[in-house]
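One structure is given below, represented as structure tokens, and several questions about it will come after.
Note that one protein chain is taken out, while the other chains of the complex remain in position.
Labels A and B are assigned to the chains in the order they are written; within every chain, residues are numbered from 1.
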Amino acid sequence: MQRHLISAADLTRDDAVLILDTAEEMARVADRPIKKLPTLRGRTVVNLFFEDSTRTRISFEAAEKRLSADVINFTAKGSSVSKGESLKDTAQTLEAMGVDAVVIRHGASGAPYRLATSGWIDAAVVNAGDGTHQHPTQALLDAFTVRRRLVGRDTGLGKDLDGRRITLVGDILHSRVARSNVDLLHTLGAEVTLVAPPTLLPVGVETWPCEVSYDLDSTLPKSDAVMLLRVQRERMNAAFFPTEREYSRRYGLDGDRMAKMPDHAVVMHPGPMVRGMEITAEVADSDRCTAVEQVTNGVSIRMAVLYLLLGGNEPAVSHARTTEEK
Amino acid sequence: MSKTLIRGAKVLGGDPQDVLIDGAVVEAVGRNLPAEGAEVVEADGKVLLPGLVDLHTHLREPGREDSETVLTGTRAAASGGYTNVFAMANTFPVADTAGVVEQVWRLGQESGYCDVQPIGAVTVGLEGAKLAELGAMHESAAGVTVFSDDGKCVHDAVIMRRALEYVKAFGGVVAQHAQEPRLTEGAQMNEGVVSAELGLGGWPAVAEESVIARDVLLAEHVGSRVHICHLSTAGSVEIVRWAKSRGIDVTAEVTPHHLLLTDELVRSYNPVYKVNPPLRTERDVMALREALADGTIDIVATDHAPHPHEDKDCEWAAAAMGMVGLETALSVVQETMVDTGLLDWAGVADRMSFKPAQIGQATGHGRPVSAGEPANLTLVESAYRGQVDPAGFASRSRNTPYEGRELPGRVTHTWLRGKATLVDGKLT
Partner (left out) sequence: MDKHHTAHDGGQQGAPSEARPVLEGPDIARVLTRIAHEIVERAKGADDVVLLGIPTRGVFLARRLADKLEQITERTMPVGSLDITMYRDDLRMHPPRALARTDIPGDGIDGRLVVLVDDVLFSGRTIRAALDSLNDIGRPRAVQLAVLVDRGHRELPIRADYVGKNLPTSLRETVKVQLAEEDGRDTVLLGAKPAAPGAHP
């Protein structure tokens, strides 16, 4: 029996809807005077972060604490522990302390998968972002945000994103957020379009379940949600695009471009935003931008995932890929 | 000297014959040879091949004796039916001087399991900047004829040109590890559909093909010969085919694993499948098999690359590249080439013994199985099928991608100059 969340591609439509519905109920806990549930009392969760990501770690930590889990934070930043032996040894050390689940962020694609399938540890593994591979809870919170905005908080319960048109813009090549979102949004019935300069799209993208375009302006009027991905300035040095100015002129979202979107359409950003690069301050601060909501929703989604994976005697979420391995 | 009679062996897959070994040479090949005074090995329909020759082996000594030594590596070679291996230069220190190559050569002599022919580095420290003393290595006791920076590409076109020219003076050959370094920065696996999905840095086919294209043109221009290591893509096959049709003196090798495995296996993120060059697609595999069958690719070379357990028991990005191969090579070739009808056993003898010996100028190896030839022989039970169990490997390392996989054929006997190094599957 697998108790892991490694990839958004492992989730069935029903799994994903169950997580989103559960997260809606979790979200209501935040409205209570005591924002805490006893559900994971006596369970220990370690946040094993080999990469610096304060916001993701804090989000998981808040979710774990709201479910009354005991939380251990392990931040192994820098190159001294980036060696492979350290992942195995560190995980085994933590498990020896009686950890029930490992939330792992790692710079190497596949590290959480290895942790879950190599027999190194018995604990449940939740992928909090691995290299340029996957970031499933980010995709779930994005889908949650889209469903709330486009379908409705209560009317969305039990529903997927059938027929919603969602556009992802930016550095698809290096983005685990993009990979997870393409998988999950497709599973939920959405029509996904990727927009990026050709240099920032992976070879092989043509096999993904989505459309690909190099032209943002023609895509905007046909989008119910536009998700901007961070573009790191250092990519410029590797000749992925000529200059910051040229990038933002062709692929950045400013007020004029936002006006081309349908009235109901929202702008999303997983953060951290690079203002002036992929998004202007005007767009970032507008009511249509869900960036802050996404952070709030992240806690609810992570509570839902932790509850469904750890709350019972076996997980309530099926995992096709990891199960096949056994 | 003692005599051995191998009775009823299908020499190169032909009709059963007897082969009589006297001392270090084959005395006679024929039917119903007399058994008097000879130890008899009942071949019973097994296939008798000339001792295999591997043009591409990493023995790791000196420097990484935790993964392999000349002794353990040659024992692995004998287990796999090899009588001669060419030891790659990327040791610590690098085999870029006469001193180091002589050391490796002597260790091989002492081991007694398999002849070891050191390969010399093309450039000092494999750094691609300054030619190593190629002539001195050739003139040393090791008599180096093959030069390679394997593991690294001689990427500088001028250095490559000079090396190709320089070795002409003593009939050497440069074996190129074709990998354009800038196109493969941070590369972790074949670039394509699977890498896009897994988020692992892509290793484009063009990084290999562009270097091969450049080098065959350089070889043509300076009138030298060039050998291409571990060719792995369909495009590389096309370039070599074109070069040969143009009369360019190029030879090429393919590894057993590139004849069988594809990048789909990387989905497991198990670093046992991490190798340089990377596993490619099904289309590439099929093109490589076809090219080996039609002679575009001249030889099979193992690229036997032992690594200690901890270098593979980790996440993909942190893992070392390479697979052991000496002890499974013949089985994989049988699976992919013989059992598929692409190559007969005579063809196997050609690609795994005659031709590699010829390219590497290995005297006494890769000779026909006939009277008067050195008794370097390998007996293969081709009807066998079984699961690969790394626990039984003679190699010090276990990083095989075939663990638990069922493969055909096993080497039961190996003779090095008439001396049995492997008897009934057991090292002597």
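Assume contacts are C-beta pairs under 8 Å (C-beta built on N, C-alpha and C of every residue); 3 or more make two chains touch, one makes a residue touch a chain.
Remember, it's a predicted structure, so these values are computed and weren't measured experimentally.
When the full complex is examined, the chain removed from view is found to touch A.
The residue touching the chain not shown here, chosen from A:E25, A:D162 or A:D256, is A:E25. Only one of A:V46, A:L188 or A:L308 touches the chain withheld from this view, namely A:L308. Along chain A, the points of touch with the absent chain fall at residues 18, 21-22, 25-26, 28, 32-34, 36-39, 307-316.
Basically, only the chains that are shown with their structure count from here on.
Each chain gets one centre point, the mean of its Cα atoms, and the points for chain A and chain B are 45 Å apart.
By the touch criterion stated above, chain A contacts chain B in their complex at residues 82-85, 87-88, 106-111, 113-114, 117-118, 130-134, 176, 179, 202-205, 207-208, 325. On the chain B side of its complex with chain A, the touching residues are 188, 191-200, 202, 204, 268-270, 310-311, 313-319.
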